[in-house]
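Heads up, one of the protein chains got dropped from this complex, but the rest are sitting where they should.
Our next item is subunit A:
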Amino acid sequence: MSTYLRRASEAAASAETDQDLRLGRCRKGWRGSVSGLVAIEESGIPWNELERRLLEMGFVEGAAVEILHEGPIKHDPIAVRVDETTVAVRRADALAITVRAPGVN
């Protein structure tokens, strides 16, 4: 894991609750739904912008997600099914997306 990824995940860890996982840490085959978007540090762009880009690509609270594929190097980026759309996203950026497994409230 790159320093960037590690530092970003540490910064984000405090905001994480028991049921919530980070999409950026889930492996291929994982299914669930988006529970929220959480600011991450060290993104290339301001949080306000990243949040809106993620929203525009369908990563909105309640959206069904499934990790379909992982990239060839370090399992990065990931191809995520978001409702009916398939979106490629880097794990570092997907750390901003909190997800919940089905059946967890």
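The rule is short, and it goes like this: a residue touches a chain if its C-beta (ideal position, glycine included) is under 8 Å from a C-beta of that chain, and two chains touch if they have at least 3 such contacts; residues count from 1.
Assume contacts and distances are computed from a predicted model.
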item: Missing subunit (named according to UniProt) among the choices "TRAP transporter large permease protein", "Sarcosine oxidase subunit alpha", "Ferrous iron transport protein B" or "1,2-phenylacetyl-CoA epoxidase subunit B"; value: "Ferrous iron transport protein B"
item: Interface with the undisplayed chain - residues on subunit A; value: 4, 37, 42-45, 48-58, 60-62, 68-74, 76-77, 79, 83-90, 92-93
